[in-house]
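One structure is given below, represented as structure tokens, and several questions about it will come after.
One protein chain omitted, others in place.
Then we have chain A:
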Amino acid sequence: MREQSVTAAKERLKCMIHYENNILDEETMGYIRRDIGNVITKYVDVEPENIEIKVILKEYKKRELQCLNSTN
């Protein structure tokens, strides 16, 4: 017998909503780059445009994996 569809709906939504609420959008990333760039130029003699900033959210990656496992 097919599982009650509400369980699938809930799981899928939980994952989507969690993912989208924790992703860094371009606007926020811009602010982060600017703020961190300002801090770095305080200590290092470098132009802001010569800094590359990358953010890795470790905790988030872990959860994404869990979601994938639970729905498929």
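The rule we apply is simple: a contact is a pair of C-beta atoms (placed from the backbone, for glycine too) under 8 Å apart; a residue touches a chain by one contact, two chains touch by 3 or more; residues count from 1.
Basically, contacts and distances are computed from a predicted model.
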Per UniProt record, name of the chain withheld from view ["Carbon-monoxide dehydrogenase large subunit", "DNA replication and repair protein RecF", "Septum site-determining protein MinD" or "tRNA N6-adenosine threonylcarbamoyltransferase"]:
"Septum site-determining protein MinD"
When the complex is taken as a whole, what residues of chain A touch the one chain not shown?
4-7, 9-10, 12-14, 16-17, 20-21
